[in-house]
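Missing here: one protein chain of the complex. Every other protein chain is in place.
Letters are used for the chains, namely A and B, taken in the order the chains are written, and counting of residues starts over at 1 for each.
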Amino acid sequence: MKIVTLPRLMLVLAIVLAAIYLFPLYWMYVTSLKGQSEIFANPPTFWPRDPDFSIFPETWERRHVGMFLGNSLVIGTGVTALTVLLGTGCAYVLARYRSAWIDVGLFTILMLQVLPASVMITPLYVGFNQLGLLNYPRTAVVLAASAKAIPFYIVLVRATFMNVPRELEEAALVDGNSRWGAFFFVVLPLARNGVLVLAILTFMQAFGEYIYSKSIITTQAYQPASVGLSGFLGPNSTDWNGIMAYAAMYVTPIVAIFVILQRRIVAGLTSGALK
Amino acid sequence: MKLFKLGLMAGMALSVIGVGAPALAEDVTITVWSIDGAQSVGPSDTFSKEFDEMDNGIKIDYRAMQFDEIVNETMRAFATGNAPDIVSLDNPDFALFSSRGAFLDITDMAAKSDVINADAYFEGPLNSVMWDGKLYGVGKYTDTIGIFYNKDMFAEAGIENPPKTWAEFEEYARKLVKPEDNVYGATISARGNEEGTFQFLPVIQMSGGSYKDVNTEGAREWLSMVKGMIDDGIMSRDVLSLGQWDSTGVFNSGNAAMAISGPWEIDRMVDDADFDWGVTLLPTFKEGDPRSSALGGYNLGILSTTKHPEEAFKTLEYFVSQDDRLFPEFGYLPTRGDVELTLSGIEKKDAALKIFQEQLKYAQPRGPHPEWQKISKALYDAEQAALTGQMTPDQALSQAQTTIDGIVK
Partner (left out) sequence: MRRILSSVRDGVGFDILLVSLTMIFLFALAGMPLVYNVMMSFQEVDMFNLGTFWRPFVGLENYQAVLSQPEFGLVMKNTAFFVFGSIAGQFSLGFLLAIFFMAKFPFASTIRGVFLVSWVMPGLVVGALWGWILAGDFGVLNAILKSLGIIDSTLFWKSDPSLSIWAVTMANIWLGLAFNMMLLSVGLAAIPRDVYEAAELDGANAFQRFTSITVPMMRATIGAVLALGLIYTLQQFDLFPAITEGGPANSSSVAQYWAWQRSFVLFDFAKGATISMMMLIFVFIASVVYVASTRHEVRE
């Protein structure tokens, strides 16, 4: 009897935990529907007194959300492509050997992460200006954001490569493949899941890139959605409902895609036992 | 041969057109940076657009900036040679640029101008655009603070008039608080940033001090009073983290009887507050004492790296010439005393406006000092340390004074 109800119990518990965890998300949707001063009501209302759904189309129009999301897409894709391109090979090599050089390599890669983006922006801006890259703002942001994303990508993808049995690669080499061939046709397909998953996660982080875009992209037409969000903050007033509505529209597509893909993502991550 | 003749005629025709139409000469582009348009439409973007559309050989390239980034962006741009021609900055940040000659000295241009007249400006805003006796910019708009109070709650508690002194402020707040209904007696902003200083500096100034001399008896008294009110639940502890907008939001939703804030609140309050409210001048310590209030608002300046100072100045003149539209169209108060303000017809709004105009007479600037933000931090850190009880008001203000002495030296 106990064995039959335990899974059910766990399911209920899981749902409760998830609900608790996702509460802030719920709050975001609810706040966007409230009135300007209702959000300050004490005690707070859990459901708006007078839900105003028109705030969504209104904000979409007024804030050019479509245009911003398009730019976020461009930047996200660019960063992901660059990261995967540069990071995968590097991670493969760092997983293949075990030596002092590898240690130094890993150590250096991590040490380059010491500065938060808010501090890196000034030298990068100056550097980009010198190279004339400020005329291609989204490209500049892609370069800067990739430099931030690559080290973590390498560290995590390396773990995936570690799980590819060495003998498979050895066998491929014995069979006459070159190193390149062995990597591309044997090892990479086996690590495909891990790479794919981390690429998706990199994309999602890059989609929300904010600090570099804020300073480097000056023309509104190229700004991503994260920068558009900060347009709601004024010196003396803040359109909180607008922010939440905007945030809702910004986050929902990502969450939706994520929910659809998450089976694949989680499966990919947990299929580590290839033995 | 025919072709040659044709070409010659075409060439002559073109040169005639070229000579006879000087307006087709290179248009000068002036870049203007301001915070207007980022969150909502404002004077700078509107006027820029209008000036751009005029046929005067000047094109305006307008960029809306995030208010908390505009100084940094301007600095970065300036350092890399990409500075705009005109920028609009919050008044305490102005001295950072003017003291280092990053703004163009327009004293002479203004003296010759028919539109810009330095004498017409209120003393406070004028001080913030001057440095070392020279003029470096013009005011864009200004604001100040006063007390918003809930007339219905006052009537209910039997209080006839709004408070005139800080002692009355405390007394009324204690009478008006209703903990069981979640109603605070009053709400202010003692936030850990420029907003906190914005509301605290006037207290120092009206007690005989200034940003260079902060440890006054009045300031210590006020800090003790406010701390007492917070500890007793008359004011929310959250005044330490809420900005003026959010704090007044609490007032609008009926959860506080009084709020200290400025004219930017009026439009929202007219819409959202379902009670009768009014505005009164900021209290003083004793009746009849000299008044003081905060000086808010933005200024416009021309960067010294501009390649077109004449055209930039003309742009500035246009902006200034539209000052009479500031209030009716945008709800901003002009920095000049010679502009007639048209009433909106909304009773509460116009009554509030009158009070704020009166208050402007006593508004004093923050600084001006090129390192204002550091001074400001010393002040709001001290305010917060005293209000949280981490230091006594005397200790807090002494420490602030030491820090400020090091900056002002």
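Following the convention adopted for this analysis, contacts are C-beta pairs under 8 Å (C-beta built on N, C-alpha and C of every residue); 3 or more make two chains touch, one makes a residue touch a chain.
Model, not experiment: these values are computed from the prediction.
Engineer: Using the document's definition of touch, tell me which of B:Val28, B:Leu96, B:Leu223 or B:Leu326 contacts the absent chain.
Structural biologist: B:Leu96
Engineer: Going by the contact rule already stated, which one of A:Pro51, A:Gly66, A:Pro123 or A:Pro189 would touch the omitted chain in the full complex?
Structural biologist: For the chain that is not drawn, the touching residue is A:Pro123.
Engineer: Extract the touching residues of chain B with respect to the undisplayed chain.
Structural biologist: 71-72, 75-76, 78-81, 96-97, 100, 102, 182, 184, 191-193, 236-242, 250, 255, 371, 373-374, 377, 381, 384-385, 387-388, 390, 399, 403
Engineer: Provide the residue numbers of chain A that touch the chain removed from this figure.
Structural biologist: Where chain A meets the chain not shown: residues 6-8, 10-11, 13-15, 17-18, 21-22, 24-25, 27-28, 31, 39-44, 46, 86-87, 89-90, 92-98, 103, 105-120, 122-124, 126-127, 129, 143-144, 146-148, 150-152, 154-156, 159, 161-167, 178-180, 183, 201, 204-205, 207-208, 210, 226, 229-230, 240, 243-244, 247, 250-251, 254-255, 258-259, 262-263, 265-267, 269-273, 275.
By definition in this document, only the chains that are shown with their structure count from here on.
Engineer: For chain A, which residues are in contact with chain B within the complex?
Structural biologist: Residue positions touching the partner: 35-43, 122, 125-126, 129, 134, 214-215, 218, 220, 230-239.
Engineer: What residues on chain B touch chain A, complex-wise?
Structural biologist: Within the complex, chain B touches chain A at residues 35, 38-40, 63-64, 66-69, 72-73, 76, 79-82, 90, 143, 182, 243-246, 249-250, 252-253, 255, 262, 264, 268, 271-273, 296.
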